[in-house]
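For reference, the structure I am asking about is given below.
One protein chain omitted, others in place.
Chain naming follows the written order as A, B and C, and within any one chain the residues start at number 1.
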Amino acid sequence: MNLPLIVFFFFSFLAVAGAVMVILAREPIHSALSLILVMTALATLYLLLGAEFIAAVQILVYAGAIMVLFVFVIMLLNMGVEERTDFSKLAKFAGLPLAFVLLLFIAHWLWHSPVAGAAASGPGQTTGFSTVDLSRLLFTSYLFPFEATSILILIAILGAMVLARKEE
Amino acid sequence: MPILNHLWIILALPLAGSAVNGLFGKNWSKSAVNSVAIGSVSLAFLSVAELVREFSHLAADQIPYVGNYFTWMTAGTFRVDFALQVDQLTVVMLLTVSFVGMLIHIYSTGYMAHEGGYYRFFSYLNLFMFFMLTLVLAANLIVMFVGWEGVGLCSYLLIGFWFLKKSAADAGKKAFITTRIGDFGFTVGILLIFAVFQSVDFTTIFKSVAATPISEGVLTTICILLFTGAIGKSAQLPLYVWLPDAMEGPTPVSALIHAATMVTAGVYMVARMNPLFSRAPVAMLIVAIVGAITAFYSATIGLTQTDIKKVLAYSTVSQLGYMFLACGVGAYAAGIFHLMTHAFFKGLLFLCAGSVIHAMGGEQDMMKMGGLRKKIPITYWTMLIATLAIAGIPGFAGFFSKDEILEAAQSGPHANLVLWLLGVVGALLTSFYMFRLVFLTFFGKPRYDEHHVHVHESPFNMTVPLMILAFLSIFGGWFAAPKLIGGIDHFEKFLDPVFSMYAPATAVVSVRVVDPNLLPPGYSAPTPGMDLLHALTGWPVIVGILGLLVAWWFYVKSPDTPKRLAKSLHGLYTLIFHKYYVDEIYAALIVRPLLWISTNVLWHVVDERVIDGTVNGVAAAARESGGELRKIQSGNMRSYAAWVIIGAVGFAVLLFAVLGMR
Amino acid sequence: MEFISQHPILVVSIVKIAVLLFVVMTALAYLTWLERKVIAHIQSRWGPYYVGAHGLLQPLADGLKFLFKEDVTPPVSDRLVYTLAPFLALSLALTALALIPFGPPSVTLLGQPVFVVSNIDIGLLFLFAVTSLGVYGVALAGWSSNSKYPLMGGLRSSAQMISYEVSLTISVVGVLLLAGTLDFNGIIEGQQGYFRYLPFIPRWHIFPQIIGFLCYLTAAIAETNRIPFDLPEAETELVAGFHTEYSSFKFAMFFMAEYANMITVSCLATILFLGGWLSPFPDSWKWQLYLPGLGLIALGLYCLVDTITTMRGLARLQFAVVTLLCLGGGALCMIPVVAGYIQGVFWFTAKIVAILFFYIWMRGTLPRFRYDQLMSFGWKLLLPVSLANLVGTAIVVLYFIMRGAG
Partner (left out) sequence: MNVPVSYYLVLSAILFGLGVVAFVFKRNVITVFMSIELMLNAVNLAFVAFARARNQLDGLVFVFFVIVVAAAEAAVGLAIVIMLSRNRESLNVERVDQLKF
């Protein structure tokens, strides 16, 4: 009986199912909810991988902020179900096979990646990453990207305000 | 020494005048334009005078005095400064140009009084003065070349002043293009000079050529190339054809540019480059030959012309020929001397002709004139003086200069009897057609309709310059007078440093230097008494008087003689009358083939097919492919996404298959 | 069986969850009772009185009523989401509580701490993560009802929650700077002891972080959609806001979720600012061990008097039971060992109750904000203040670190 494996498969199933739902759902809200499902599932997988901080951030920022924004906007506009137009023949016919081919390539490479064999999670695995080290890394070697990102955020806020403001 | 330290002032004045008139003169009153134009030129003349005063105080070793203002351009070893220089030659030229120029400006105010584009005319005229003075003052070939081309431009602008008249516009173009041919040679010459001497600076060139001997072949080539430029500019064979047509321009322009100043630039240049020429005997010979032949040839054409200005034009050509003859036989001083006197009397002649035309209300055909003697006395007398001067009648300016030239051709170091003979015959013809002109114009019965044409003497501001120039035409040559009675030719004496400073040891610079230490070895000064007699009874005088008499016989005594003569020598007459069909020959040999090639090859094939074809083809290709490719930009984001994926897959395939990432 | 022995954590966790659920549910129920009572007394009424003595059985009655009422689902609604929303709301609210340590970790069972369901070293972050999901309940409920008032309510609440979550988080960061950890136990133990120069004041973060505390409290009220920030369910404007269309037990779930959230934020406030399960008194005061017992006994005595004097009939019987419970519990708590165990929980509960009382008090006192006021207050006052507090704290902390280092 292998608990981590069970957990992994359960949540990866959830994630994939959610992703599929994102595609199939016609109601944007449903897509959003499915995506939230995917994200939470991934968060759990992160926990399984021992990345607690990332898991928390994943939920907090992604599910808790970004997706809330999405849901909020969907509700605000409330444009109803999406219409299934097919003006782009290219996308209609070539899209799926191409995506599949791409998926094959990526999967192939990832599967044969040198570290793929390593054990990721489970009893044989060292305990999770320490948040302290992570933050130390973030504020030393990655200080500049960090600051840059914060500036990016600031600009994004301003941009969003300017864009969404109703001009009188 | 205000002016000497600021030579640029002399240039700045006419340029400023030209700019002011050209930019603002359009709506100004004539008097305002006059005051600007004449003011600037007269100030220029005054500063030149001041310059001469200052120059006279310079020590011998300070000459030439060079004023270097700024480095114009540098490329590697090629370095050109905007530098001006003053030496005796420059002084002479400056005085002549600025003074005659000033007079002609004044004259123009009267002559052009009723013309349109008044301000334009004076703007051009001032501009011309600027460039001419630049040419004269230049201290290196490049600056000289600027002036050289500048005067060419102004000549073009002024010949085509009445550009609405097709013939005028064509004449302008013809002048410009023809001189361009010569200028090409000049340019090549300059480049060759730089290649040889690593400098375009006069002093440097001369010093080096004097210090280190250069192979004569190179020097000859250089000199011939330079002389090509001179041929173009000074209307020598075979490039003289533009000058007669240039008479389309207003008469003052003909006087200033095509008699007094610009056309003499070639002579000036040759004289300026004398250290080179003196070391290239072949080139010298060529110069002399071309000069002599031109002198004779164009004189013959002058015989039959009936247009008063055309006659003067051909006589100008022939007189320029004399100057080159002088230079060719090494008598630069004589050449310059003749240049100056010629500036006086030929300028005067043109102005008088202008006055006549003015009086006749625009009529230029001598056959429709006659008997104007009483009606316009001032013009008549001044013109008579000028004619006497050009005919070389003793006592007048022309006598001294022409006499010196022929003297040099006869007995100078490079003496050549054939050339001398040509010169003498030319002199005969000259005096003949000049008096022919005078007699046809002022004597005999009026051949025009007196009821329509109201002949009237020109206004004050036109006659005064005439008189001044007449005065100069008489006394302008008397510098040389003392020589006749065994004294010194002051003019030569004055110019001597320029021509002797870098002269080769063997060459004899001037013909009659009495200064013993300037005498070449094996050359003894003749005795004074002989000189006077010899000069007065010399061939030039004789032929001059002979020409006068013949002309008198033909056109006053028995006016029908010429016609009979023309009948009897019909072939020759027509040939000469049509100027030896030179224009036609040129047209047949050069112009038409050129046109044909330009039209059928360069235009219809090279330009239309090749160049336009290429350009249009490229454009068309771009448009077509764009027209096809733009369909990709459907504006539909989904297809964009699909394209992105296609790209990604393509890249993946590249990595996998080609770069072997497995 | 051997699987369970291999994984004791599962067993203990399940047990703990069960207990927690029971306790919290009861607490929720009686919190409503408490609220109604308090409000009533503030408005000089009696409040629930007839169902059971002092209306003590009122919550039970309400629960039954909710259970047995017809569950109406609007036909035009999006069924899935409509059903999902209340479950989401309640489950998230309860999940949050799983992270709260109600007592010291020293008390263990099978090597697992008793008073906390799951103890993560970045518990606070997870708590926020979970609470941040709370908004979905409301928003989805509002949307799925497919009716305009709920939609408005949902929009408002999601906007409001997003806005105030920022201030909430930032106001807490000051404490984190002081504590230097995200682990609840760590934070609480960091508040042990007294200030050096004011030996009678415990080193709770509320004192250095008073501004942060106030910001937190305000933001928390807004997060829980309580008066004066209860715009999403402003009955005067939106009938009942996002749960207008809900009825019976789904409605009850929202109801419980709201109170559960109140409890959660109170717990958080307690942990972060009020020293969690720490007692305000020095450990040297042994007698404080008996405070819980004494309190209960006192309560029992009051009830006894009340029973004898005022109660009649069935109520008297019920109240007698209550009395006995209180006295018995008090007696139990007087046993030193038990008292030792109870200690932390007692203080924790006491503090929570205090904060909850404050909540109710607020509701009884304050009027409702206007929507634009709400927003401008959140963004233009609360956020800057909490930011300033954060920066100031950071500077001070840095200064101390420097001095410590130098």
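Following the convention adopted for this analysis, a residue touches a chain if its C-beta (ideal position, glycine included) is under 8 Å from a C-beta of that chain, and two chains touch if they have at least 3 such contacts.
Owing to the predicted nature of the structure, the values given are computational and were not obtained by experimental measurement.
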In the full complex, displayed partners of the excluded chain: A, B
Chain not shown: contacting residue from B:Ser208, B:Thr306, B:Asn461 or B:Ser634: B:Ser634
Touching residues on subunit A - with respect to the absent chain: 2, 4-5, 8, 12, 15-16, 19-20, 22-23, 28, 31-32, 35, 38-39, 42, 45-46, 48-51, 53-54, 57-58, 61-62, 65-66, 69-70, 73-74, 76-77, 79, 82-88, 91, 95-96, 99-100, 102-103, 106-107, 110-111, 113, 115-126, 129, 133-134, 137-138, 142, 145, 149, 152-153, 155-157, 159-164, 166
Touching residues on subunit B - with respect to the absent chain: 630-631, 633-638, 641-642, 645
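Definition applied: only the chains that are shown with their structure count from here on.
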Top-ranked pair of chains - ranking by C-beta pairs in contact: A-C
Central chain (distance from its CA mean to the mean of all protein CA atoms): A
Distance from the mean Cα position of subunit C to that of subunit B, given in whole angstrom: 110
Touching residues on subunit A, where the partner in the complex is subunit B: 87-88, 90-91, 94-95, 98-99, 101-102, 105-106, 109, 112
Complex interface listing, subunit B residues touching subunit A: 634, 636, 638-639, 641-643, 645-646, 648-649, 652-653, 656, 661-662
Residues on subunit C engaged by subunit A in the complex (per definition of touch): 3, 7, 78, 80-81, 84, 120-122, 125-126, 128-130, 132-133, 135-136, 139-140, 142-144, 151, 154-155, 158-159, 161-162, 165, 182
